[in-house]
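Every protein chain except one is present and positioned as in the full complex.
Let's look at subunit A:
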Amino acid sequence: MKPPPFRYADPDSVDEALDVLAAEGDGAKVLAGGQSLLPLLAMRLAAPATLVDVNRVPGLDRVEASAGGVRVGALVRHAGLLRDAGAAGVQPLLARATANVAHPAIRNRGTTVGSIAHADPSGELTAVLALTGGSVTVARPSGRAEVGWQDLFVGPLETSLSGPAVVVDAFFPALPERSGTAFAEIARRKGDYAVCGAAVVVTLDEDRRVAGVRASYLSVGLVPEVHDLTEAVAGKPVDSADWAAAGALARTLVDPDTDLHATADYRRLLVGVLTERTLAEAAAEAAGRTAA
């Protein structure tokens, strides 16, 4: 249960980090909060030749909330994002999801961007990035580029990034007008990996009728997916929409796996239950944000 031997560097700029990553080759891995990477090392599931610790790089610890959305720097800890009132005002789903990330001691150290780059399909913020249509900024020796969530996640714990690359921030678009969100997950112990989780957004039209319903799930697919559930409730007044019908539709769209923690059938059942529950909550918020 000790990490295997590796080489260690803690550069103080992104450019230097990229230099080290380029020089050390494929065996090099970026270390930020380490709350997913260090368990993998302890279990000997990963054995990088070199860890490039970005914790001493200045300027990556900022949360920038604007009308368009929230940009979260690579060294923003879960606890920091959870406390950020500006971010919660622009995209309330961030704090709602982050409150479900592990335990306070893990949230003090783990980073939002690191958990996205880790690409765990049970990650709360991977689902939120997908649902909100977010992206990450990737720094490479050739320069910086935005990578949309659809192009980022390739498989469990696998992203499309290769070669020397550092994810320097993640961008979560703002909650649209006349919309509401909700997040819920089921775990054996609060703070453990979710057996199933749901992040949803409901958007109403000016007559308070349902115009859009989308959901993303945790621990259900190999990569985060966004499902459009609008057809089950389209055009229905917000107060009388049948959220159970949307839950039933969601159950037909997902394809969960069986593992040690739950069967595929049980996960599909939870998708239905959590969808119905979170949509009712999100719809109430959307109604509150829509003038009668």
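Just so it is clear, a residue touches a chain if its C-beta (ideal position, glycine included) is under 8 Å from a C-beta of that chain, and two chains touch if they have at least 3 such contacts; residues count from 1.
Throughout what follows, contacts and distances are computed from a predicted model.
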Protein name, per the UniProt record, of whichever chain is missing from view ("(2Fe-2S)-binding protein", "Gamma-glutamyl phosphate reductase", "Carbon-monoxide dehydrogenase small subunit" or "ABC transporter permease"): "Carbon-monoxide dehydrogenase small subunit"
Contacts of subunit A with the absent chain, listed as residue ranges: 1-12, 16-17, 19-20, 24, 31, 34-35, 38-39, 41-43, 50-51, 53, 55, 79, 102-106, 108-109, 189-191
